[in-house]
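This is the structure I want to talk about, given as structure tokens.
With one protein chain removed, the remaining protein chains of the complex are shown where they sit.
Now for subunit A:
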Amino acid sequence: MKAGPSRTNRPDNTAFTQQRLPAWQPILSAGIVIPGFTLIGLAFIGVGVALFVTSQKITDLEIDYTGVAATSPCFKCTSFAAENCMCQMEFTLTTLFEGPVFFYYGLTSYYQNFRTYGVSKDGYQLSGDTYYFNNPQDSCAPYQYDSNNNPIVPCGSIANSMFSDTFQLYQVVNGMKKQVPLDGKGIAWWTDYNIKYSNPALVNGSFANAFSGTVKPVNWSKPVYELDPTDQANNGFLNQNFLVWMRQAALPKFQKLYGRIAEGDYAQGLPAGNYTLLINYSYPVISFGGTKKVVLSNVSWMGGKNQFLGIAYLVIGSLCIVMAMVMLIIYAKYKFTDDDEDM
């Protein structure tokens, strides 16, 4: 024999190569499964109860103002002829609507998630790149240039179809209308406001000049730099309502935040009483069978009102408990006959 370590073909005798690695084989025996199911069931029921209770505590109020019915105050605005139509919806709160109250507008049958709609925007333009002001991307078509071949800013379907109704909420106190302040600041995502979207630099000290050579979207009544006449900072691409609109809703029935009621007399919420909602009605939805509504809601740690999750947890938790019971019965029944040989 050769002295020393001879090179052979002998495979390594390691646990890995010989497939002998120590292995854990999960065995779902009754002793594990029944307590396991019970525990999961109990935990789920606990979570379910918490969710359900929380959800119950949340109050929300929906006011449909589409105006399909002739009796609706907004019916008059549904005809195409109506320009700058204002309508007024009234509602009464019997108890305090606890704050902070969130003011949403909601749309149904509205496919903001439609693919060709969703891609119809120009991210570079919206990030303030002035090159794209004059040369909007093709994805914006047909809202890329207007009929005079002027570039549209902001271009694309999403921007063009921006929700244009405006709302004012009044509390009727002693017959007098007292305006409830709707705080429209900070309703958009922080990252949208601070990182993704930005306005172009001022030109000659003027914000409007930065947009010179461009036209407003076809459906808009005023250019993007004049969206909010009350607050100069809330204009351009950083307009909060614009940002909220630009974040496309995932489902055809959605609501979007319009403002918060958290100031002054209404910091604790809306007190009981009569309220008037003044709507500047301009956004057409009837043509595609959609509806419009306003939603007032307070929120908890779990967001808005949602019964589903709590109920689902309760159901699944109960199911687990039931299954554990059934198994326990089977186990008890067959334990003494079969487990003698089995165990």
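Here is the rule we go by: a residue touches a chain if its C-beta (ideal position, glycine included) is under 8 Å from a C-beta of that chain, and two chains touch if they have at least 3 such contacts; residues count from 1.
Everything that follows uses one rule, which is that contacts and distances are computed from a predicted model.
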Per UniProt record, name of the chain withheld from view ["Cell division cycle associated 4", "Aspartate aminotransferase", "Ubiquitin-like protein 5" or "Phospholipid-transporting ATPase"]: "Phospholipid-transporting ATPase"
Of A:V49, A:M86, A:L278 or A:I316, the one touching the omitted chain in the full complex: A:I316
Candidates A:T66, A:N160 or A:N239 - the one touching the absent chain: A:N160
Which of A:Y110, A:F133 or A:Y275 contacts the chain that the document leaves out: A:Y110
Footprint left on subunit A by the chain that the document does not show: 1-2, 6-13, 16-19, 21-28, 33, 40, 44, 47, 51, 104, 106, 110-111, 113-124, 127, 138-139, 141-142, 157, 160-161, 189, 191, 195-196, 247-257, 287-290, 301-304, 306, 308-309, 312-313, 316, 319, 323, 327, 330, 334, 337-338, 341-343
